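What you see is the complex with one protein chain gone and the rest in place.
Going by the order they are written in, the chains are A and B; count residues from 1 in each one.
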Amino acid sequence: MVMTPTAYYPTTNIKTSSWRTSKPVIDYSKCTRCMICWKFCPDVAIDINENPDYEAPADRIKKMEAPFIDYDHCKGCGICANECPFDAIEMVREGENK
Amino acid sequence: MKAQNITREIMTGNEAVATGVKLARVKFISAYPITPQTAIVEKLAEMVANNKINAKFIEVESEHSAMASTMTSEITGIRSFTASSSHGILYMHEMLHWVAGSRLPVLMAVVNRAIGPPWNIWADQTDSITQRDTGWMQVYCESNQEAMDSILLGYKVAENKNVMLPIMSMQDAFTLSHTSEPVIIRDESDAYDYIGDLNLPFSIDLKNPLGYGSLMPPDGPFMELKKDMRDSMYRALDVVKEETKKFNDKFNADFPGLIENFMMEDADYALITMGSMSSTGKYTVRKLREKGMKVGLIRILFYRPFPAEEILKSIRGLKGLGVLDRSITFGQRGAVYEDVVTSLYNKTDIPIKNYIIGLGGRDIRVKDYERMYEGLMEGGDSMEWINVGGK
Partner (left out) sequence: MPTSIPKQELMMSGHAACAGCGAVLAMRYVLKALGEKTVVSVPASCWAVIPGNYPAEVLKVPMVYTPFAATGASISGIREGLDIEGKEDYNVVGFAGDGGTADIGLQALSAAMERGHNVFYIMYDNEAYMNTGIQRSGSTPFGAWTTTTPIGKDRTFKKEKKKVVADIMMAQGVPYVATASVAFPEDLIRKVKNAKEIKGPKFIQILSPCPPGWYHNSEDTIKVSRLAVETRVFPLYEYNQGQFSLYKTSKFVPVEEYLKIQGRFAHLKEDEIKEIQNFVNERWEFLLKKEGN
């Protein structure tokens, strides 16, 4: 068999967390689960968590799918915090405690 | 060996190539016209339109796109073909590197035509010679029969699992491309039996999605990939020998293989040639032999990989050797000459001369060959331009 320049290794195995200087933190008490943050994340670093058990601003929201930040891959671009209509995401400088 | 009904037709080199493409069960043809290759793609278009060949035929807008589309069609696992000449080969130069580096066994027919300026559409091998660095194998044909047979044999060699490199098959402009000769058309089912279907190990597969040709940093296997290309081309030497034997057995043919030795057994002086000019050389050899001169001719068919061992064997006992270059590369001596001399370094004391001949389609005559053999008898290792300056 000959060698070919074909790539095969999934990038999910590569962590890009060290790129960021700030990380997004979701305040689940404000989050309405609209998923706009998930929609606009360029790094596919927001997962849809199907079994959330987080504080919700209303009972009817408790059972809905919630956004969940994948901190292994978030580059801290801040789009999610900037686009969230409910100010439920805050960009916290890495190394500082919330 | 079963008895065969031999079908022999009078056809031009271009028609012979098109017939070869049909016999090789090519399924994708990308076409762009350039004199003197145009008749190849015209003939193929006609064959496709009349359902003589089951292939997709597209007319692209440049030779670069011809090679790009041929390459990506090959990646889907389809035997693919294109043809070009002269400036078209130069235009697709970048893609030639990309195809070879991707290890795709594409075959391209090249009609050797001079490079401008000035515009010159006649026979000259500079176009393919300047692509000798790309990783493509190269075979130079002397006859329309070879032009056809090299397509079948070429794909078989290229698609060999231990080779997987593209190949170009050359015929001289007008001398072969537009000149009619009797050609034996190989039996279609025998041809399919010989060549089979393409089985590409790494073709596009949704179940195993790969990236083909991505970014590789210095610590990635870049050098290893290139070494593998070099090793594969070296292995191709044996593959050509094996395939030549199988081809000749299958079709009762006499394809010479890597090189052809013409009256070399007891020769004192020999010339190394490539392409259709060899026929005039062979004629001259016979003529000079009648006069008692012990001369011979070595014809290189496969220029890449370079048949160093075969040439070394052939030149044993010679008093003088000359290498013809029907191409020009500046700043050193001729390309074929350099390859011959490099391969014989420290292995021979025979003086080797370089003859530059036939550029821009200038006719190569019997008296030119006589002059060259004379030059060998004069001795030395000079570089001589034949038939220039209005002599």
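Criterion: a residue touches a chain if its C-beta (ideal position, glycine included) is under 8 Å from a C-beta of that chain, and two chains touch if they have at least 3 such contacts.
Predicted model, so just to flag it, every value in this text is computed and none were measured.
In terms of the touch definition stated at the top, the absent chain reaches A, B within the entire complex.
The residue from B:G116, B:P182, B:G196 or B:P209 that touches the chain not shown here is B:P209. Residues touching the missing chain, restricted to chain B, are 27-28, 30, 55-56, 58-62, 64-66, 68-78, 80, 94-95, 98, 204-206, 209-217, 220-221 (touch as defined at the top).
Listed for chain A, the residues touching the missing chain in the whole complex are 5-16, 19-20, 33-35, 38-40, 42-45, 48, 64-65, 70, 72-73, 75-79, 81-83, 91.
As a working rule, only the chains that are shown with their structure count from here on.
Across the complex, chain B is touched by residues 1-8 of chain A.
Those residues of chain B whose C-beta lies close enough to touch chain A in the complex are 101-103, 161-164, 201-202, 208, 210-214, 216, 221, 224-225, 228, 232.
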